[in-house]
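Every protein chain except one is present and positioned as in the full complex.
This part shows chain A:
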């Protein structure tokens, strides 16, 4: 007996599911989003605007829905952001695909082919589309990001090389993030709190490592206090442990601490051993010995100025007593996470009571600035002033709120923000393929990357520097001689009178190689440091091609209309990278990278930009499948700003904004955003790839089989009989 049911896995079914999910998440997306109240099976209530949590709380039954939720959670685990956008985007993509099938359903087909057959035909079609999607994601998307979008990117760093964080940019970024994650009356406060926390915990040299530490131990680094208004939340210097001292002795001056992971008091017998008591006297002497030993250890600790004993296990009364006598405070029963956090901060290994007793110094002690009880709402906590040996300066967040559910939401959002920042601080490698068949140079190949805050406020009166590159020939030759390639560079850079308000420096050099190659070349033109006084550029052409076999060949590169417009302010860095792919007939694989800290203004900027460039790309495409996929993605992208601008009217409504943006792009003018705030490009990029992967997964399924059996892993006879 086959007790299973089959249902056609189709775009239609997926769309229905996605639309239901969209209805739920779209109510809490963006700055106008509202809260959702979830109850746990235990009866606790939780407030949330976290898309991932909502989707998980729904406990969906539908198999496609479950798959979508799985995709969302794995995306969230990586990036900490974008669950709601994920659903909205996916839904729009499915809508786009569905619309295509509807269009193609001509009456003739319906009559001739049986429904079942049509289903299979559809399935194979979906398979093609899903492959096209995959190709798009792996080979085209990166190129568009790199070649077109990257020129719009702003950077969160005020200086690209040293990666100094710009506080105001970080504030804008976090504010935009929390806008979508916490209640609207708290988002400003929480984002300020996060920003403060960030700057308080970081030293100037600290990098990714701090993010990892804070991310791993975020639970231990914050304390929730119910019954107080949210505005009482604050950051406390030092580490707050959610425990009370079992022994507290106030101390000051030179204070040291030790960590122990077992009881200090020696026991009669350890595990696996046997202790044979032959007489009462023996028992008494052993007891006496244990006591004396404990006493001696504690005294020894005291002599080493140890004032704090941190233990992961409960210490016997005897230890507590002698600790108290010797002026040592004791904190017991710490979780392994707390112990590992402390150990990571101060780099201390646990203290093992010495077997043979000597007066030598105990190696495993660390200095402590202070250790005192902290009272938050009449509950006592341990407050430690640890001296950090790593880049993290310990600070704890005290989160207050009227109910626990709200505190949990804030904690969740802070943790998510941390994940988002952690991603943002990574460089992203972009690998893509270009098909540059046209020799007109219509595709802009000269990518001008500027990582600086100068994008935000181009000053028309300042800094439009045009310099002819005259001395580049020698440089180029130098660089290229190694690869025995001759490059004839016509460095006749024509510098027309560029409009000063040209927002994005945009140049289109054309390569006119004399020979046609089968090989791929990437030339990177890196500008060195810009000299402030002389405004002098020294471009360096570096040849870092992969799969390079141009021995004995000649490449002739001529720059035509190379315009370099400098809009950076004084003292900022200006890295210029130039990729000059070969105009070969074959496809060329390029690799480039998106520097860490790329951001864009909020309010659907990323989506509109990508939409615009994708449409442009689609026009140039020759393959129908590729065009279609690009169009679908481009149109689906607009769904996100549409939701964001839902409540806006008049000048700020979506159509107006869209038209303004497209107009600005066509005329090479800066995009003006009506909203303040920034969002991570990295996050958006990863979201896009995750959604596309999810969609390909959905499209490749042709049938869903429901098995009516308990999801038990145990095989029993009954089920075998059934089958």
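By our rule, a residue touches a chain if its C-beta (ideal position, glycine included) is under 8 Å from a C-beta of that chain, and two chains touch if they have at least 3 such contacts; residues count from 1.
We take it that contacts and distances are computed from a predicted model.
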For the chain omitted from this view, which of "Sorting nexin-4", "Beta-adaptin-like protein", "Molecular chaperone MKKS" or "Proteasome subunit alpha type" is its UniProt protein name?
"Molecular chaperone MKKS"
Hidden-chain contact residue, picked from the options A:52, A:143 or A:183:
A:183
Consider the whole complex, including the chain that is not shown, and state which of A:125, A:343 or A:404 touches that chain.
A:404
The listed residue (A:28, A:71, A:241 or A:306) that touches the chain absent from the view is A:28
Decide which residue listed in A:124, A:164, A:287 or A:593 touches the omitted chain of the complex.
A:287
One chain is left out of this view; which of A:199, A:218, A:321 or A:589 touches it in the full complex?
A:321
Footprint left on chain A by the chain that the document does not show
24, 27-28, 32, 34-41, 43, 45, 47, 54, 57-61, 183-185, 226-231, 267-281, 283-284, 287-288, 291-292, 295, 316-322, 324-325, 377-378, 401-406, 647, 710-713
